[in-house]
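What you see is the complex with one protein chain gone and the rest in place.
Up next is chain A:
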Amino acid sequence: MMLRALALLTALMLAAPVAAQQFPTPPRVAAPPPEQIVAGLSRDDVDITTSFDGSDIIIYGAIKREVPIPPGPLDVIVTVEGPAGPITVRHKERRFGIWVNTGKVSVASAPNFYVVATTRPLAKILDPAEDSRFRISVPLAIRAFAGAAEVDDVVPYTEALVRLREANDLYRLDDGAVLLAEQTLFRADVRLPANLIEGYYATRIFLVRDGKVMNTFRAPIEVRKVGLERWLYRLALEQPFFYGIMSLAIAIAAGWGASAAARQLQRR
């Protein structure tokens, strides 16, 4: 799959400028963007096995043009976003000499994994209005609050959420991690950590010029448990009673086995 995509890419890159010069494209109803992303992923599925300890995904591609390269710097931003779920952020305060949870803010939807990779520092290349429109930077990945907020100021709570997830390597901003060659070929290496959960991971690529997003590209990566991991997970959810009995049987068998082994050792 990778080979074919690359062959196609190379062909496109070599052919596109020639085609543009010799046969000017006839006007269409909706004009195609002057610069378009053509991209691929080194893999579009990740299997979680027992020995799974993370995965490296290479996101690569090229910029297809119908026109000569426009002046000005060109930048590429790549984001990978894991499945979202609800989460509660709690705050501790000292009451009667002990530390107690006092305030809490529930976030209805925050991705469990979010990484942003760029060619240059994000703040320099992206217009804030475009950032909030496309929800690119890390704090914007957190979507909505669940119910009315109980606290006066939710900002420290959302900041704490981002900070704690960053500390666990689940949220990350990698300035300069996208390699861009000749304003045409780009490549980003994204490391998926070991503590992933199942689901679809959305990959987005943004082409940025003068702070504005010129073109976007989307592709999903499917992360799923396989083999023993999948079997146990399904059993725990679908046949919980049988699963519980199995867990107990293992415990009893192990307890008996160790006792029998110790008896054997003592006899010798």
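As a convention for this text, contacts are C-beta pairs under 8 Å (C-beta built on N, C-alpha and C of every residue); 3 or more make two chains touch, one makes a residue touch a chain; residues count from 1.
The definition used in the following text is that contacts and distances are computed from a predicted model.
J.: Using the UniProt record as the reference, specify the protein name of the hidden chain from among "Probable membrane transporter protein", "L-arabinose transport system permease protein AraQ", "Periplasmic nitrate reductase, electron transfer subunit" or "Cytochrome c oxidase subunit I".
T.: Listed in its UniProt record, the absent chain's protein name reads "Probable membrane transporter protein".
J.: Write down which of A:38, A:69, A:140 or A:236 is the residue touching the left-out chain.
T.: In the complete complex, the chain left out is touched by residue A:236.
J.: Provide the residue numbers of chain A that touch the chain removed from this figure.
T.: 2-3, 6-7, 9-10, 48-53, 56, 58, 60, 85-94, 97-101, 104, 106, 108, 146-147, 156-157, 160-161, 163-165, 179, 181-182, 185, 187, 189, 191, 194-197, 225, 228-230, 232-233, 236-237, 240-241, 243-248, 250-252, 254-259, 261-263
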